[in-house]
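Shown here is a partial selection of chains from the complex, left in place.
Note that the chains are named A, B and C in the order they appear, and that numbering of residues resets to 1 at the start of each chain.
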């Protein structure tokens, strides 16, 4: 679907996708920190696809289980109990990733080019 | 899933879940009123899992069908037409609960410990 | 301002304002309950003008201080710490209303016709 969208003749949409990718590149902050920022932002905005993507990216960047739960705790306290259903699904995905059983197709690139 | 989350060594998350449960205990306001408050808050924030949970809790606390629709009307007017798809699903669940056919597993504890 | 808006030749806007007023009339639920529903919805959506209006309406409908704090607690737990600045201002207004010093002009009809 990303390919189809990027094939469209709309420069704003294409540039936005490129900018989104650029945002998480290492800079003053490393990839691990930036992905945790993306995860907590997705949690409080309650978007399951974005949460799944950033959980997978965080895992790949070396975020440990106790660190994940501290990111979750910030998202939960800032965003409130309305975040809980999304937190459950995030923990479920994390469990699957740790067991090597997550469907990688399901977690690939929900909000990035 | 709640058990798994509560088994984690993260005190903030565990305390949040406990606080969430405590919030709906009877106090100056009774359980019925508190559950209606939880329902309207879930409606305007548009979280289907939370709405389903509070519809089931409200039903158990004695909220009548005409009272449900007045809670829905507040949620609809405050939150706007963007609430409508969630309202449909809430009414569908309410119908099932009144017919005794709702899958109780599906409606148990979405946002509570 | 309401008068100016209602004087416009836009039937949808005028009807919405009328519907908003109708929503809080007594029905299966009494005014006190409906105003608490409006207050908690405004809290989790974090609109100071709407919160102020419903605090004043709740006060007039007989909501007691301990009941107010239970409405606040539902809004806080559902909506998270992002609600806190609004909660502070709500408590400040409540204190003023109890002391008879609130500027009634400031709290009149922010979201109603």
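Methods note: a contact is a pair of C-beta atoms (placed from the backbone, for glycine too) under 8 Å apart; a residue touches a chain by one contact, two chains touch by 3 or more.
These numbers come from a predicted model, not from an experiment.
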item	value
Total identical subunits in the assembly as filed, 3 in place	6
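In this section, only the chains that are shown with their structure count from here on.
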item	value
Homomeric contact chain B-chain C: same or different residue positions, threshold half	same
Chain occupying the middle, per Cα centroid	B
Size of the rotation, in steps of 5 degrees, that lays the CA trace of chain A over chain B	120
Distance between chain centroids, defined by C-alpha means - chain A, chain C (Å)	36
Whole-Å separation of chain centres (CA-atom averages), chain B against chain C	21
Chain C, residues touching no fewer than two other chains	44, 77-79
Partner chain C, residues of chain B touching it in the complex	19-20, 23-24, 27-29, 33-34, 36-38, 40-45, 50, 64, 66-67, 69-71, 73-75, 77-79
Contacting residues of chain A [partner chain B, same complex]	46, 66, 69-70, 72-73, 76-77, 81-82, 84-85, 87-88, 91-92, 95
Chain A-facing residues of chain C, complex	44, 76-83
